[in-house]
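Structure record follows, encoded as structure tokens.
Every protein chain of the complex appears in place save one, which is left out.
Take a look at chain A:
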Amino acid sequence: MTNLTELGVAAIRDGVAAGDFTAVEVAEAFNANVAAASALNAFIVATPEAAVDAAKAVDAKRAAGQPLGKMGGVPIGMKDLFATTGVQTTAASHMLEGFKPQYESTVSQKLWDAGAGMLGKLNLDQFAMGSSNETSFFGNVISPWRRKDGGNAALAPGGSSGGSSAAISARLCPAATGTDTGGSIRQPAAFTGITGIKPTYGRCSRWGVVAFASSLDQAGPMARDTRDCAIMLEAMAGFDPKDSTSLDMPVPEWEAGLNPDMKGKKIGIPREYRMDGMDEDVAKSWDDGIAWMKAAGAEIVDISLPHTKYALPAYYIIAPAEASSNLARYDGVRYGLRDLPEGAGLQDMYAATRAEGFGAEVKRRIMIGTYVLSAGFYDAYYNQAQKIRTLIAQDFAKAFEQCDVILAPTCPTAAFALGEKMSDPLAMYLNDVFAVPASLAGLPAMSVPAGVNREGLPLGLQIIGKAFDEQGVLNAGLAIENAAGFTATPEKWW
């Protein structure tokens, strides 16, 4: 019999529809993998019953001859940043430990309506702030990957969607939701040899997603390959009147539109991304990608994104500024933790609650955000950063006059070891140097596995597209995927 947990979204959907296996069989197979993988700490809460219930509903629909939905019979992992009715939603924080939403996020509801089921809530960096999944209150996620150096160093699965990336690459789920504020879908996807796409800002509703930096936050799918991402993105995207920045546009049929033929396409190679001292293996995988694109019929165009080096520092003003405002809601009054010291008044309760409920990185970012927004510094920091954000968006607009999509590495290195960068916030932030510019410009961008480095660890290539052109991004991703023939998987140790 087919090993059901080796199947991706399309294969499960088609197999359930064809009657090759039932949705319940699929759900039970993945539930078993989830239960056996506690060493990875990918899930904060497992919900095996929810997965089976959703699968039963799909099997019943099939028996009744009804349509099964775009994700019919596919069990998925849900990043624990999406509100799920009656199921603890924590953003990996102590602040929200025990919080059970009374409502469902738009994106998760759309996935359930499309026939998907929930295997559980996936671990992440606390409030999605981090690049290694080491800031979670519920412990580190351990990547299923290990270096082929005989050592057993525990590696970072990337972040903030580290539970999602670890779970997919370890076959605990065929796909999962992610969110990307400054690389949180693409970087973990690259670290674990999977595929993930952040769509254009506004494609997926932010309603019911715990807010980090609202002008940047965007949900997207993470899965094993490009087709699976296209299917899942179709199910997640769409106009939502409950999100004021939701795009009121029809959702294209991205899966049906997939086409890896790059003839007549122009692929931009941003010269500023080729930095001094670039990791040799990363540079080589980029060169491979360029060669694959040429072989697929594309024309390679040298482009310039002159403000690239300012993207990351601008991001580390804008994102903390928005976070300091968004996270003001955690005050111990309406939901979440309350710490009320003996005899304390209201202000003391706020301060004690927030001291107790937020982790070190969250506090650091709230403090930075508070500082750059404070009287006397607003112009020098925040306004300057927002102006530079305009320049970065203009850089992309100019580049897209010369090319259809941009090809670059996803990350400056392969996965690093847990603990390696935790003591140096700046070194950690530099992980997202290639991911952040597209976030600041709101553009669709994806990471596709391109190969492995000399240590046997996956490397990702990033494709950045024009606003609303997810199809162009997915097609270029598929071209890379076909050429790369990436089949490496982590050796099971958990």
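Please note the rule applied: contacts are C-beta pairs under 8 Å (C-beta built on N, C-alpha and C of every residue); 3 or more make two chains touch, one makes a residue touch a chain; residues count from 1.
Keep this in mind: contacts and distances are computed from a predicted model.
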Per UniProt record, name of the chain withheld from view ["Putative ABC transport system ATP-binding protein", "Carbon-monoxide dehydrogenase small subunit", "Tryptophan synthase beta chain" or "Aspartyl/glutamyl-tRNA(Asn/Gln) amidotransferase subunit C"]: "Aspartyl/glutamyl-tRNA(Asn/Gln) amidotransferase subunit C"
Residue of A:8, A:48, A:69 or A:332 touching the missing chain in the full complex: A:332
Touching residue (missing chain; options A:8, A:202, A:437 or A:458): A:202
Per the touch definition above, residue among A:32, A:301 or A:349 touching the missing chain: A:349
Contacts of chain A with the absent chain, listed as residue ranges: 99-103, 200-202, 215-216, 241-242, 244-245, 247-248, 307, 309-310, 313-314, 316-317, 324, 328, 331-338, 340, 344-352, 354-355, 358, 363-364, 366-368, 370-371, 374, 377, 380-381, 383-391, 393, 425-426, 440-442, 467
